[in-house]
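Here the complex is missing a single protein chain, while all its other protein chains stay put.
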Amino acid sequence: MDVLIPIITMSALGFLFSLGLVFAYKKLRVQEDPRVLLVMEILPQVNCGACGYSGCRTFAEAIVKGDAPANGCPVGGEEVAHQLVKTLGLEAVEVIKKVARVHCRGTTSAAKESGLYRGIFTCYASHLVGGQKQCSYGCLGFGDCVEVCPFDAIYMGEEGLPLVREDKCTGCGKCVDACPRNIIELHNIKQNILIFCRSLDRGPTARKACKNACIACGICVRACPEAIVLENNLAKIVHYKKIPQDKIPDIEKCPTKAIGLIHKEKKKQEDDR
Amino acid sequence: MMPNNLFILQSSPHFKDKDSVPKIMYAVIISLMPAVLASLYFFRFKALFLYLACVITALITEALFLLLRKKSLDSLSDGSAIITGLLLAMTLPPSLPVEHAVIGAVMAIAIGKQVFGGLGQNIFNPALVGRAFLQTAFPVAMTTWIPPITQKINTATFATPLGNLKFQDAVAQGTLSPLKDLFFGNIGGCLGETSALALLVGACYLFYKRAIDWRIPVGIICSLMVFTGMFWLINPNKYASPLFHVLAGGLIIGAFFMATDMVTSPVTPLGTTIYALGIGVLVGTIRLFGGFPEGVMYSILLMNTAVPLLNQFTRPRILGERRKK
Amino acid sequence: MSLSSRMVIVLTSVGLISGALLSTVGILTKERIALNKQLEIENAIITVVQGTHTSEKLYEEKDLVVYGSKDENNQLIGFAVYASGTGFQDKIILMYGTNPSFTKIYRLTILEQKETPGLGAKITDKDAFLQFWENKDSSKPLTLRKPAARSPEELSPFEVNTITGATISSESVLNTVRLSLEKLMSLKKEGKLGNEE
Amino acid sequence: MKTKTFPRGIHPPEYKDITANKPIEVMPPPEKVFIPLHQHFGKPAQPLVKKGDAVCVGQKIGEGQGLFSASVHSSISGKVLSVEDYFHPLGMPILTVSIENDGEDRPLQEIEKTEEPLSLSPKELCNKVKDAGIVGLGGAAFPTAVKLSPPKDKPVDMIIINGCECEPFLTADYRLMLEFTDDILMGAELARIATGAKRIIVGIEDNKKDAYALFQEKSAGKSIDVQLLKTKYPQGAEKNLIYALLRREVPRGGLPFDVGVIVQNVGTVKAIWDAVHKGKPLYERVITVSGPGIKDPKNLLVRIGTPFQEVIDFCGGIEDGTNILLMGGPMMGLSQWNPEAPVIKGTSGILALKTPVSFKEYECIGCSRCVEHCPMGLVPTRLAKHVKYNHLKGAEEWGILDCVECGSCQYTCPAKIYLVQWIRLGKNIIISNKRKKSA
Amino acid sequence: MELVALFISAILINNFVLHYFLGICPFLGVSKKIDSAFSMGLAVTFVMTITAVITWVINHWILLPNNLEYLQIVSFILVIASLVQLVEMFIRKVSPPLYQAMGIYLPLITTNCAIMGLALLAALKNYSFVETVVFGVGSGIGFTLAIILMAGIREQLDLSDVPEPLKGAGIALIVAGIMALAFLGFSGMIK
Partner (left out) sequence: MPPRSIGEEFTKGLWHENPIFRQLLGMCPTLAVTNAVINGIAMGLATTFVLIFSSIVVSSIKKLIPNQVRIASYIVVIATFVTMADRFLAAFFPLISKDLGPYVPLIVVNCIILGRQEAFSSKNSVGRSFIDALGMSAGFILALLILSSIREILGAGTFLGHQVLGSWFEPWVIMILPPGAFITLGILIALTFVIEHKIKQRR
């Protein structure tokens, strides 16, 4: 008897429980996103809450919606993260690698200060009072872009300008959004010519404010009229592909070096480091 | 234009009041001085050593954390660490071994303040965290009292007025300390809490410097008096009078100097009022029904935990806002 | 096989196997655990009523169990009383031995407590607390000595000591003993403790 | 006399005695003026002149675009030097017409004077105001014509004439009230007619008792209330002024229309009278040039477009040790780095101050002074923290968009936190995010 | 009177989180926002009450009469798990708003040691039926109190400069420690 009663009890419990589950499975099921179920399959189902969501289901829903990162489940660890990525195809296929590039060379030595800035040390905040440089288009130098970069791909150089580590940059565009002066843009990594200025000021004013400003002299336009134009006192590359490589030396005659080859810039960065 | 001649660029407003954080902090320190002097008078060198140990340790701990977090050591001069050290020492029994006081001061600054990010960010009153730590770590040492020098008795152990009330049934026995002694400080107890007079003198200075919110001490004292008064009216032979409760133990120092800590009290007027009333009621509850004779420290810490919620749910009405009913 | 029936079968069989395993373990350990419990009580009885040879449960209710202790000659030498009361944190369960007329307490031991370590928990400590409970005269209600005495000699036979800083724990032990003694007296009058005398 | 006021607020030192007793001086027109085409709240004006054109005083050189805009007029006679981006006191380069003075001060030929301005219809009045390019002269530069034509479903019964001038240093409005009392009262009457309101209330702070007495005397027998207000900052802020005078609360995110009120600055109503009665567009205004950094502080009538430098030179120049130059008052004014910036319609004063160059910013210690003083009932420290730690949603829940940036919180903050800048930052980000979302 | 004492004790003195360390995982995990903490607290209180009832019935009607104490663990956990799952599905079907407010926290509760701890403690302490229910409700409220206070504090900590290594669990545990210290003030209140 001592042996039988527990066996019977346990079997009965198991039986009842499974009946309950079958019932629940059949009658109480609610329609839901099949992807959520797929994710649920992969997740550990511990419902421990370690992910910060209220259980695996909500976490799964968040992943499917794209609110939660695939590696957000500390219990599952890397295995689960990889499976999730595989299942949901979260990794977007990159066709052309794009990287962030900074359109300003208003270094601390080149760009003139306007006043003594006193206040919150972020670009956006200083932008609100006009910025502490005379050029009202250039980099403010407080590194909002550095702050937001999730990949540690942008850092503040010694010259007070942000520099991009193009190998680390994923082209997510966070820095582009963060810059209140819109001087960061995403470019095809292969494009090797860049205009390092955004100033729409007239030549003399721009020149007064920053030694490296585009003064709209038109030398580059003359070198390559089909690819470069002047617009609002600023040179603009309209058709990058139409720049023949042999014209580059002519373009580089720019008196303020506001347009030039990116690799030279990169080499300078490495020297900086 | 010469670069050194540049105008300042800043966001409005361009006017600022003269008051500053260090000024407020030093006002608090000055206001504590009467009570410190009173305790030096009552407990002599024991008090001096404890004050020195706590303040110096607090400063050193603060400095270590600042170095660790690679922050400027300038913050040491804002006076907040000195206040923590002083307040902690003032809540310790005079006979406490100095090494215990040192541990308390380390804990007060470390887990009471710096782990939250330093000045202004802590949830709990650092001095009280230090004291609560000591109370729990060294319960015996923290509840052993010596009589003040002015009471020329020589017993190894000695009870505080509240201890008498709790464990000796002092009301029925008629051995309750006279209110006069409570007022001047001629009783056993923590260093800084004994002399109500000295504390009140300091508090007046704080009011003058507008460094504390009047709602907090008033709220605490009123709610405690109402709470204990109710029981006193029901049975004056069992319960002590409300005035006794206000003057005894750490209530005055708690209400004027601890609960009013700006960092750990609510910022909204309504929240502040609820906070103060809550402390008073909790003090009464713990003193009358709890296991400890004194409940000021626990009450303030408990209400500290509720401060974020109070702030959250007592947002003032914005001009023009129509609240849903 | 349908999914539903598979679910039922798998879970039932898992339950079955687990039941079988558990019953085996249960049976194997049952005696041993019971023995442990019994040993604990017996040890306690021997501690509080020294010279006990045999003991038997005379009375049992919630929070109060009385054991009669007999020596080798089957003479009743006292009662071991198992009692519990509320301490500072939680229940304190204790046992003490009395003489057959309940006028003397031989010894006290604490079986279970969750008092503050280093403070209230000293009630389990012989030097700090238990030694002050040896051979007390319980013909009058016992009282608590405050502030604490340093040695048992300082105390009168009707006094027990407090632990410095843990008045409440000390008090609750005393109260538990007092209350259970009162209860025992009335039980005895009703003759519910056997008729040995 | 019982004085009215609003809850909370601050009382900074006034410094008004520096210029309070100095009558308004007329500054001669400068050699060159730089008139930005965007001096108001709303869309910039479209240029009507080009390089080389000759213009006269009061000639329209920029046409307001759409509803929320204002026209711009030349303030001198002469030749247009250029129409291009130029430095603007708000910090951004703005399309600006620069004109060289020919010294003739030639007025426009066909000035439309109206002999009986009080008989005009609301519509006509509004058109005249619009034509004259009048904007609110208190500082926000909201196009007045828009204000004078409230939406049909929100009838206006009350016009408040704002004579508070609660900012320290500034006395331009005070002098206007003393010297042009009649013009102001007539202008107010025109505004009342234009909006169909029933009554006019003039609010004057009790540090300007003589102006109050003068208004009382002149308004006797008219349907005008003159009300004395307790001196407090920011009494001149619309919502607070309305509450102080009428105990009406403008709903969150709403405008004074919503409670049937329109608030006009004394300078603005005087400009309305000038425009309608004398046919004079808004090309000059009264400003206060003051502060410890100005050698000879004055109240001046200045042509729009005059560079700050010339105004300051006219007042004796700048003292050594001046390190901050402001357009507007010290509480809400904008700091300037370039003294070449021109006076615009919204310029209520030019201040040169000497402030300590640096001070330490502390962490918030929760003293709750900002809460005690916020005239809007906000919790500024909380707002600033939400912005600092990037919890913009929380900032919105706590009412960041209700902030009027009056600066009371930062003034009282013992930790010297840049509360207003944080809040302004948060507001900017939130608003631009909203725009992105709706776009 | 005893029941009142038990109730207060369960909320304040022998608080599940701060004294028994039960339910730490959700206490740390779901205390980031006040709203969700409140919902979680509600859900826990609800499940605790039901669990208290059901496990008492199982323990006293099935296990103890048959001398099957050793099946407590298995049967309690099975019952709790199935119960929670059924309740969750039921609420989900019947009342979606309630599900959003409370139901989504239900699965989290299955493996919440607070629930299992409640069943085991009630069995260990030999509570009567009424006592068990009071204990369950009180413990649930105690858990809710602790988690809401914690959530308030953590929302505030989001707005402060907590040292990097302590962010998240580290500071939460230290706060819990100080909360436990403060709650010690209530000890000895029930005699």
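Note that the chains take the letters A, B, C, D and E in the order they are written out, and that residue 1 is the start of every chain.
Just so it is clear, contacts are C-beta pairs under 8 Å (C-beta built on N, C-alpha and C of every residue); 3 or more make two chains touch, one makes a residue touch a chain.
The model shown is predicted, which means the values in this text are computed figures rather than measured ones.
Novice: I'd like the shown chains that the missing chain touches, ordered by label.
Specialist: Missing chain, whole complex, touching shown chains: A, B, C, E.
Novice: Which is it among E:S31, E:T45, E:N59 or E:Q72 that touches the chain not included here?
Specialist: Counting the whole complex, the residue in contact with the absent chain is E:Q72.
Novice: Considering the whole complex rather than only what is displayed, give the residues of chain A touching the chain that is not shown.
Specialist: Touch set of chain A with respect to the missing chain: 10, 14, 17-18, 21-22, 25, 41, 44-46, 48, 50, 74-80, 82.
Novice: By the contact criterion defined above, which parts of chain E meet the unshown chain? Give residue numbers in ascending order.
Specialist: Per the touch rule, chain E residues meeting the hidden chain are 18-25, 28, 70-74, 77-78, 81-82, 110-113, 115-117, 120-121, 124, 163-166, 169-174, 176-178, 180-181, 184.
Novice: Using the document's contact rule, name the residues of chain B that touch the chain not shown here.
Specialist: 100, 103, 111, 115, 133, 136-139, 141
The rule is short, and it goes like this: only the chains that are shown with their structure count from here on.
Novice: Farthest chain from chain A, comparing Cα centres?
Specialist: For chain A, the chain whose C-alpha mean is farthest off is C.
Novice: Computing the C-alpha centre of each chain, which chain sits at the greatest distance from chain D?
Specialist: C
Novice: Can you identify which chains form the pair with the largest number of contacting C-beta pairs?
Specialist: B-D
Novice: By Cα centroids, which chain is closest to the centre of the whole protein?
Specialist: B
Novice: Averaged over CA atoms, how far is the centre of chain B from the centre of chain D? Could you give it in whole Å?
Specialist: 48
Novice: I'd like to verify one number: the distance from the centre of chain B to the centre of chain C, where each centre is the average of its C-alpha atoms, in whole angstrom.
Specialist: 43
Novice: Give me the residues of chain A that touch two or more other chains.
Specialist: 5-6, 9-10, 13-14, 17, 21, 114-116, 118-119, 125, 128-130
Novice: Which residue numbers or ranges of chain E touch two or more of the other chains?
Specialist: Touching at least two other chains: 68, 70-71, 74, 160-161, 187-188.
Novice: All pairs of touching chains?
Specialist: Contacting pairs: A-B, A-C, A-D, A-E, B-C, B-D, B-E, C-E, D-E.
Novice: Applying the document's contact rule, which stretches of chain E touch chain D when the two form their complex?
Specialist: 158-161
Novice: Quick one: in the complex, what on chain D touches chain E?
Specialist: Residue list for chain D touching chain E: 363, 382, 385-386, 388-389, 391.
Novice: Along chain A, where are the residues that touch chain E in the complex?
Specialist: 5-6, 9-10, 13-14, 17, 20-21, 24, 28-30, 46-52, 54-58
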